[in-house]
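A single protein chain has been removed from this complex, and every other one stays in its place.
Residue numbering begins at 1 within each chain, and the chains themselves are lettered A, B and C in the order written.
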Amino acid sequence: MKNVAIFGAGRIGRIHASNIAALPGVTLARVCDPMGGAAAELAALHGAQVGTPESVFADRSIDVVAIASSTDSHSDLITRAAAAGKQIFCEKPVDLSVPRAQACADAVAAAGVACMIGFQRRFDPTFNEARQRMDRGDIGTPEMLVITSRDPGAPPPEYIKVSGGIFRDMLIHDFDVFRWILCADGDEAQWLSATGAVLTDPAIAALGDFDSTAVTIRTRKGRLCQINTTRRAAYGYDQRFELLGSRGMLQCGNHTPTEVRQWDASGIHADKPEHFFLQRYAAAYRLEIAHFFECLQSGAAFRTSIADGVRAQQLADAADRSARSGAPVSL
Amino acid sequence: MKNVAIFGAGRIGRIHASNIAALPGVTLARVCDPMGGAAAELAALHGAQVGTPESVFADRSIDVVAIASSTDSHSDLITRAAAAGKQIFCEKPVDLSVPRAQACADAVAAAGVACMIGFQRRFDPTFNEARQRMDRGDIGTPEMLVITSRDPGAPPPEYIKVSGGIFRDMLIHDFDVFRWILCADGDEAQWLSATGAVLTDPAIAALGDFDSTAVTIRTRKGRLCQINTTRRAAYGYDQRFELLGSRGMLQCGNHTPTEVRQWDASGIHADKPEHFFLQRYAAAYRLEIAHFFECLQSGAAFRTSIADGVRAQQLADAADRSARSGAPVSL
Amino acid sequence: MKNVAIFGAGRIGRIHASNIAALPGVTLARVCDPMGGAAAELAALHGAQVGTPESVFADRSIDVVAIASSTDSHSDLITRAAAAGKQIFCEKPVDLSVPRAQACADAVAAAGVACMIGFQRRFDPTFNEARQRMDRGDIGTPEMLVITSRDPGAPPPEYIKVSGGIFRDMLIHDFDVFRWILCADGDEAQWLSATGAVLTDPAIAALGDFDSTAVTIRTRKGRLCQINTTRRAAYGYDQRFELLGSRGMLQCGNHTPTEVRQWDASGIHADKPEHFFLQRYAAAYRLEIAHFFECLQSGAAFRTSIADGVRAQQLADAADRSARSGAPVSL
Partner (left out) sequence: MKNVAIFGAGRIGRIHASNIAALPGVTLARVCDPMGGAAAELAALHGAQVGTPESVFADRSIDVVAIASSTDSHSDLITRAAAAGKQIFCEKPVDLSVPRAQACADAVAAAGVACMIGFQRRFDPTFNEARQRMDRGDIGTPEMLVITSRDPGAPPPEYIKVSGGIFRDMLIHDFDVFRWILCADGDEAQWLSATGAVLTDPAIAALGDFDSTAVTIRTRKGRLCQINTTRRAAYGYDQRFELLGSRGMLQCGNHTPTEVRQWDASGIHADKPEHFFLQRYAAAYRLEIAHFFECLQSGAAFRTSIADGVRAQQLADAADRSARSGAPVSL
């Protein structure tokens, strides 16, 4: 039986708490959140108790910490959890600063604790099936990856201000997908060119950020990756990728709420994609947490290590640099 | 807090038990099954106790019984549960005999207990969305319904022998969908013609049953419904319907495990439908049980009453008669 | 070089004329139509001359007649063309009366002339590909056929009055598809049950016809076919069929004007099917006429013989009888 403390009782914390509570052999024991009311409510829902970081790290009965708190608290909590010998699940990103993220990775390695980063897209049934088919060789050798990653709307300016910018906040997932898919055999990014624009809301420009970006990555083996992103797709949340290989292509489409098609005088109408990440990745979040505890049990390697978290952050840094300078970056 | 006893610890019983156990305000308290081992295992999984019908019906602390046992036990358990004042959820069918099913409905009415029949298709997200659009008038007045209902393979001969035949065992769901969709405004079947054949396995003919059927129903308002069914579709479980209305059509497709399309030299390949009913209707089973307890709480009418169970059975009887005689049946 | 006379300069006559004129080795020499102006216009367009039946049948230089005139003139023209030793292409139907159609077939046989009936669906690229895959065994042995056949709107009452009724006018094509697909190995219809209703326009009821029909056919081998038809589908012209076999299913969808999908806040929107038969079957009409002349050249059997025309008419008669009597028909 694993006892778990969760940090963060917000939107994503509640998802993880609910998935943790439903796992056999796992108990959600503590909930910590600076907003005491949110912590109390979430704890009550799952029969857990409210805690503090201090009490959790000092409590020998707590085996695992799940970090779903605000981004700026991640590195501190990882470092202290590692020092306390806890096993760690941490939402992306490790940290907006690559050096601090690397320091976390070093602390985890020094402490010899397990640490998995929450890149949930690797657990999406559609994306993961594509990866498995690629691994089986169904499309031969991978050559080109095209990622479409669009949000239904921009977060509020206050969030954007502390987000690290669109490359670190939003494309971090896409950089991880790039590495997971196109670098599965050890290949890595060699050349990256990014550009951006503000097309949806001048307030974003005022904050020095972009809302629309286009990134190209070439790997050492010459594979090509293109990523297109916007903060605001009028039709909703759009998460697709296409992987071209020497013998075929794998195309990963969106998930939809229903399979209804309406035929009428104006055409044939299908559902939009699932509303946003909580809906699209509901299964992924569930499978991700299950994977984490299965690996703790079996000793198998996590599908997403803290090193993956650091590398995605490096690509986000490079993209930000490229988009601001107008010049490509060598890696 | 509602305390629930479940009858039946087989495949479908385990689904319902798990969905019941996950509901807030509901406790799975007893599990009953002639196979003591199965009952004990399921009870242990959910922290319930093993019971017997006698102990359950005598126990004042049990509010609700969920009947998921073998078909031939349904009417007896419904009758006794009604007499004991329990609220009842019962898997379809009420009974293979219409008079016995009607007797159950009478017993339920006399006892004044709540009773819902488990036609889970009415809770499928896709089918239910179609019904809601029809209710909103999105396609005008309903005119024609085409139901495709195909299993991936026939059950073993021992099951077929006691199944009541394909119309009562398999098409019972389709007859309920017909009524739910085409008779939502009080219309009813007026004329029914059915035919059948044995095309997949002579053993089914030896048992006096069909494996392939084609049914047409005309309602009092002249609406038309066609149902095509087979016990064995090589590509798996196929559950679709199309509803033509005066202003458009609603087409309900299958659900699939993933949204991967593989493009290669032999074509573009998509997933088969979900494997079988446990996968296709996973969400439906969850929503069905939640609906049952919400109605108990609110006093709202169930989406599927015991009268619906009786009427579907009457249509199954009529279809069986028509297919055997070669003549249509007036209703 | 074949010299051709066409009878009928209406909508379908113009299609055939244009396709005939485009074939190498074929000359459209005469156009005949009771409406002299239409004949003259069509003749001018293709550099042909206006003719009369008498002049055509007496003219030794005319090898082939293409009959695309009104239905009630078909049998007379076929009979006279056969007597004159012309090779014959005739639009469906041979005649609304089965005995008269059979008399035509006898006349053609007695004269030893070639005669093909224009069931253009057999030349539709999608339907024909399905037939070829069935022939190759890609889905094993055929078991069940579901035909959806819907028009965008009913013809005017004057047309309906002389149409022979929906079964002879509209379903004649579907009966031919049934035979072409499900009876390709010599199987034939054994039992047919039809029903109909008037759901779209009371004027159709006043003419003693139906606008919505549902037909089931069982073959001697026990194969099942269901056909659903309406005169008025609000979304347009809908021509699909699904063929279930022992090893899979072939699903034939509609053709569409473009492959644009529009994603917006209200969903994902695709084209309606092609507007009506002239658009949907544009390629089929072209391929049909080419096939006719290729067979004349090579001596190969036509894909659609006059016997096929008679048999489809017999099924239409049976369906009409069944729908009016409420009883199935044995064949």
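Keep this in mind: a residue touches a chain if its C-beta (ideal position, glycine included) is under 8 Å from a C-beta of that chain, and two chains touch if they have at least 3 such contacts.
If you're wondering where the values come from, they're calculated on a predicted model, not measured in any experiment.
Trainee: What are the shown chains that the omitted chain is in contact with?
Mentor: A, B, C
Trainee: Out of C:Ala83, C:Ala265, C:Ala300 or C:Ala327, which residue would touch the omitted chain in the full complex?
Mentor: Final answer for the missing-chain contact: C:Ala265.
Trainee: Who touches the missing chain here, A:Thr216, A:Gln279 or A:Ser305?
Mentor: The missing chain is touched by A:Thr216.
Trainee: Among C:Asp138, C:Asp185 or C:Glu294, which one touches the chain that has been omitted from the display?
Mentor: Once the missing chain is taken into account, the touching residue is C:Asp138.
Trainee: Of A:Gln226, A:Thr258 or A:Ser305, which sits in contact with the chain we cannot see?
Mentor: Of these options, the touching residue for the absent chain is A:Gln226.
Trainee: Residues of chain C in contact with the chain that isn't shown?
Mentor: The missing chain touches chain C at positions 22, 125-126, 129-130, 133, 138-139, 247-255, 257-265.
Trainee: Tell me, which residues in chain B touch the chain that this view leaves out?
Mentor: 233-236, 238, 263-272
Trainee: Determine and list the chain A residues touching the chain excluded from the picture.
Mentor: Interface residues of chain A facing the absent chain: 139-141, 143-144, 146, 148, 150, 191, 193, 195, 197-200, 212-214, 216, 218, 222-226, 228, 230, 233-235, 238, 242, 244-249, 326-328.
Note that in this section only the chains that are shown with their structure count from here on.
Trainee: Need the CA-centroid distance for the pair chain B / chain C, whole Å please.
Mentor: That pair's centroid distance is 41 Å.
Trainee: Where the centres are mean C-alpha positions, what is the separation of chain A from chain C, in Å?
Mentor: Spacing between the chain centres: roughly 57 Å.
Trainee: What are the residue numbers in chain A that touch two or more other chains?
Mentor: Touching at least two other chains: 263-265.
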